[in-house]
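Supplied in structure tokens, the structure appears directly below.
Just one protein chain is left out here, and the rest sit where they should.
Going by the order they are written in, the chains are A, B, C, D and E; count residues from 1 in each one.
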């Protein structure tokens, strides 16, 4: 299990690679421009089944999106910190 | 007519946009990591017919390529400067 | 826990320092020991001569506040030399370190968060 | 001709300043008037305290050589304040300018080459 | 009179380039220059009335509005890029003074300027 942090938008090839290498039970957290994945209709097809997807709420709403628009779970900074506390292995 | 300078590699979406907006008789010069377009088999299909493609030789060979591998005309800095002198309109 | 955050890109131009500072504040409030390692162009964040517009945040000052709350701010020394950041310019309490200190932080930290360039 | 080159990203981390300096040298040799406008993080290139490794090129010194050959090196003033680059730190002969000077350069130049960030 | 296009493609909040685009534009008016802004790719997110970079602690975009009004700056965005992010016309902040441009017209539009500067 690992935590993968994706900070670059879907326009960046490296973000897609990070999603490809995610394994079942991994958690992926989208932050900064990475939150644009949260409105990508295909976001769940970009990862293997069993990968948990999250986006940082603060970065998401700052870019003009409504919380309802997110296709993944939105997390606060507190919840993001908790995810980090629970995952010793960080890929970022 | 215009000169379009492409400095980012094909992994960057903006480079593709610059190629899309090139019009016949425009010149495109690939510099820096943009020279990776010079070994892209489809490079000529990325632009409209009549767009002239060049790559900066110094940046091309520095990345390990042999001059023979380039699918576009290689230009020296002197020749690049000449192209700039001849094109008042620069998109970059 | 010991938690280290590494940044690599310039402040203001990018959001990374804002992310790092916010995360550091949250981890501090949750009782952790926090370190920030400023690598490459992110060393600029520790330049006390940075003078943002009045309506903008002051990132070096925010880092200094974190230092006063116990956060260690490490500046890659060679990176600083490459950016012309000298001893006199750095914010109080920050320290010039190198990759050996980065190694020590990676080794000691329970969590090591890199914000990729 | 009057030719201006604008850079936007930090030196050393990226190739842009190397490209700009090389182009400036070629244009000088071809008899043109050359200006370099350092915008955003590229203002670091005019910091005289930059200390690269011995085997590496010294970008601020190369800019200074260009100045001695008649190249104007403009530094965006607000960008410099945001990066903590003060009057005392800048290389001799470079000048703090602003977007009004950028406008004047765009207006006067026969060729304006922007190296996008 | 020189017509200069400042085209920006990077996301708001994540980087400073939209702010810098408009700062450059507002500096042009002292010269005989007509500066125009073009938002494309992720930069179009900026025009949504709820886009507020200050919500994640970075510089707001709204500081540009009074100058857009003062100078009547022309601001364009690529229609298809707005559609990609599902931004509807009534969600666009009117203070952007926004005009839409079709992707198919982009090449000719860009070529109609004397200088084009991408950020």
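Assume contacts are C-beta pairs under 8 Å (C-beta built on N, C-alpha and C of every residue); 3 or more make two chains touch, one makes a residue touch a chain.
Predicted, not measured: the structure shown is a model, and the values here were computed from it.
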{"item": "Chains on display which the left-out chain touches in the complete complex", "value": "A, B, C, D"}
{"item": "Hidden partner interface residues of subunit D, rising order", "value": "12-15, 18, 22, 53, 55-57"}
{"item": "Footprint left on subunit A by the chain that the document does not show", "value": "2, 13-14, 17-18, 20-23, 88-92"}
{"item": "Hidden partner interface residues of subunit B, rising order", "value": "9, 11, 32-33, 36, 39, 58-59, 61-66, 69"}
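Convention: only the chains that are shown with their structure count from here on.
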{"item": "Neighbouring chains common to subunit C and subunit E, by label", "value": "A, D"}
{"item": "Relative to subunit B, chain with the most remote C-alpha centre", "value": "C"}
{"item": "Of all other chains, the one whose Cα centre sits farthest from subunit E", "value": "C"}
{"item": "A-E or A-C, whichever has more C-beta pairs in contact", "value": "A-E"}
{"item": "Computed distance of Cα centres, subunit B from subunit A, in Å", "value": "35"}
{"item": "Centre-of-Cα separation between subunit E and subunit D, whole angstrom", "value": "26"}
{"item": "Per-residue overlap in subunit C, given as positions that touch at least 2 other chains", "value": "12-13, 15, 22"}
{"item": "For subunit B, residues that touch 2 or more chains besides their own", "value": "13-14, 88, 90, 92"}
